[in-house]
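A single protein chain has been omitted; all remaining protein chains appear in their positions.
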Amino acid sequence: MSKKKSGGLGKLKGFVGNQLFIPFIAIVILAVVNLVHDPAFFKVVLGLNNAGYPVLSGSLITILDYGSELAILAIGMTLVTAASGGQDISVGATIAIAGSAMLRVLCGGNTRPDTIQAPIIVAFIVACIVGMLCGMFNGMLVAYFKIQPMIATLILFTAGRSIAAWINNNELPIVPDPKFAYFGGFIPGMPVPTTVFIAAACIIVIALVLKFTNLGLYTQAVGINGSSSRLNGINPTFIKFLSFVILGLCVAVAALIKVSRLSTINYSVIAKDIEMDAILAVALGGNALSGGKFNMWASILGAYIIQFLTTTLYKFNVKSDALAAYKAVVVIILVVFSAPVVRDYISRMAKRFAPAAKKEAA
Amino acid sequence: MDDKRILEMRGIDKVFPGVRALQGVDFSLNEGEIHALMGENGAGKSTLIKVLTGVYVRDGGTISLKDHGEVQIHSPQDAQKLGISTVYQEITLCPNLTVAENMFIGRGAGTLTNWKKMNEDADRILSSLDIPAKATQQLASCSIAVQQMVAIARAVDMECKVLILDEPTSSLDEQEVEKLFGLMRDLKSRGVGIIFVTHFLDQVYEVCDKITVLRDGQLVGEYEIKDLPRVQLVAKMLGKEMDDLSDIKGEQGTYHGADANEQIFEAEGLQSDAGIAPFDFHIKKGEVNGFTGLLGSGRSECVRAIFGADRVLKGSVKMKGKSIKITKPLDAMKNGIAYLPEDRKDDGIIGDLSVRDNIILALQVLTGFFKPFSKAQANAFAAEYIDKLNIKTASADTPVKSLSGGNQQKVILARWLLMHPEYLILDEPTRGIDVGTKVDIQKLVLELASEGMSVTFISSETDEMLRTCSRLVVMRDRKVVGELSGDDLTQNKIMSTIAGGEQ
Partner (left out) sequence: MKKRILALIMASVMVFGLTACGESGGAESTAPAADAQAEAGTSSLIKVGIINNDPNESGYRTANDKDLKAMFNEANGYDAKFSYSLKNDEQIAAAQNYIADGVDYLLLSAADTAGWDSVLKDAQAAGIKVILFDRTIDADSSLYEASIVSDMAKEGQTAVDWLAGQGLSEYNVIHIQGVMGSAAQQGRSGALDAKVAAESNWNIVTQQTAEWNAEKAQQIVQSVIDAGTPFNVIYAENDDMAKGAVAALDAAGISHGVGKDVIIMGFDCNKWALEELLKQNWNYDGQCNPF
């Protein structure tokens, strides 16, 4: 009996040290708070939308739906953070650029075309190229010119939205084809939001990439010790550059969802502050923002937790302009709990309680 | 407490998860005494020192100081206030501050700093210790040796009663070591007690009064220096009676294959951007040769040029008679050249990665980006070499940074051996590691050579090179100044070549 219990405690202690501990605790706390406040939070209902197709709805679906862009961005941000030891703060602005390019291709420079001017896939490919170009620009500054990532990406952070506006001559085109709205909404007859599938596809792709290439090993090696990686035949400059290009691709996918949600774009507010959420997702996943080792799944989980938090706060009718303050509180708690001092303290406390529990059992 | 006794540690215990780092260790130090703390890596020397300086909190035992009685040391600041100063093996100063700032940082009595006075004081101390640095110079612009001396100057200036020197000489050349010893003797005559941690046996016998030996976290004993001959000391450290050092000479290390005369690697007029003169070099199959010369003479730069670690400016290289081009490390690796770098911490280990990932890294890179090893394969590789090189680690998943220096070095060695290179370059593989591992590495080199691997071996310790190499390239002032082999391979001949007594 006593053996069993201490074994459980040992496992618990191991879990405290695990990277998924903090995100897991965050989910539990959010779930409990919502359960106590209103159990209906967890209700998922199948209804009909205005087009007459069956769709699922409920807070959980909302979290999966709106967390998609963030989860996709968290993939790229995790790699950038690991390889470069810094973050890309131009993500929101490059979403505006990629989205604007997509609209430009779809609408052909016309504000209110009657039909789309190019297939959606072409527009998406163009957006991917534009996103990767932005990533290359950032990556070049960081990897080849050795500028700190935050400073380097500050350029597009500042100029990006103006560039996005310029691409469409400051017009706000509206995509006429209802099919375009599928990506940010529902495919007729499919009750699950399309964004969930897009995010799942991205997650599967990155899982395959991490399994069948050495991207993970190289990225971590470069982030931990660039000079040593170089002497082992890795090209640290290229790996850093590559991480930004991958993030650029993630940006393009996120832009597709964002633009599709309303079939239009608003340069100054689209994906506003999303970079902070993406960085927060990486941090919530317990990844060091100074680079090196990373856990991709923890970051992705972190992204959904942030959306969980946002949805919960809306549910509690918290003023939306105060959301940032609540997120700040989360950051503070997170930083404090991941500090070695506090971790040591927790494991000491666990140790202190372990013998007590043993005695009790005996 | 004895009148002259300034430090007394009794029954010190320290437990880390899974390891009992110290078990009931006693240690005492008298005024005006230089006391060597010896032991293999992992024996508990660093842990004992960190307990004494408040970096770790001890789990048991007492520490008493003269004039203070029994004390509790919870932080390095506590230790400093009690007059215990430390100079660590790894330089712990701030490279982007000036020398003077580094000497006085964290010691200001008030919030205001009198920069002029501070710089003057610093210059005075530096010149009194004969350290070739200026107060206003940025620390990073000094050589590692000078940085180390600045660290010592900082400690010395803090009116310490107990000075701990943790491997202070591993990056100093002979003259600098002499200077340091002069300084230590000076402090000794002023009544300072010095704890000296080093792997250099010669240095222990040159400067110390007493030796305390630790093994596996336990005290082996405390000895007067005159009562403990070298062989005895090594035996106590290793825990077995054997004369390993003389054991390895000669009989091993000769390759008898039919292709013994084949040139494996040849370089002509090779020059890199690291500021060395163009040099010629060659190595045969199964040969062990080395670059020797004083610290900074360019021996590391030569092998870095061979491996493509620095940018190669000109010269031609051949591998087994075939012309090849090496512009980056990967080119060298593809041609079967491996390089264990001089700076283990900055160029060798990938600290946060596991022992396993560190071992497979080079072979993995060589295999290709799109062909990662399976988990089972990687584990098999790691297990093989952990066993083969006797790497002491909790598991293959342990981050390599938590291993002791010697074991870290073995991990890097494993990394390159896994690649099965034809030509292995070892740049200071034995620096800062314990005697046991040193001997292991030397033995391994000779063993590999006897199996037909060509090895270039660089070491600051000449006897190590004399034991292992059959040919030495001598360097002075970034130029190759001679080549010694056969009967010329003596300490004296090397010295005279380095000093320019040849011709």
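We call the chains A and B, going by the order they appear; numbering starts again at 1 in every chain.
Heads up, the rule we're going with is that contacts are C-beta pairs under 8 Å (C-beta built on N, C-alpha and C of every residue); 3 or more make two chains touch, one makes a residue touch a chain.
What you see is a predicted model; the values in this text were computed from it and never measured.
Note that the undisplayed chain, when the full complex is considered, contacts A.
The hidden chain makes contact, of the residues A:143, A:165, A:215 or A:296, with A:165. Note on the undisplayed chain: of the listed residues A:21, A:66 or A:218, the one touching it is A:66.
Think of the hidden chain as still there; on chain A it touches residues 38, 40-41, 47-51, 55, 57-59, 62, 66, 112, 161, 165, 170-172, 174, 185-186, 258, 261-262, 264, 266-270, 272, 310-311, 314-315, 317, 319-321.
Operating definition for what follows: only the chains that are shown with their structure count from here on.
Listed in rising order, the residues of chain B touching chain A in the complex are 307, 309, 328-330, 333, 339, 341, 346-353, 357, 361-362, 364-366, 368-372, 415.
The residues of chain A lying in touch with chain B in their complex are 211-215, 217-218, 220-221, 224-225, 227-235, 292-293.
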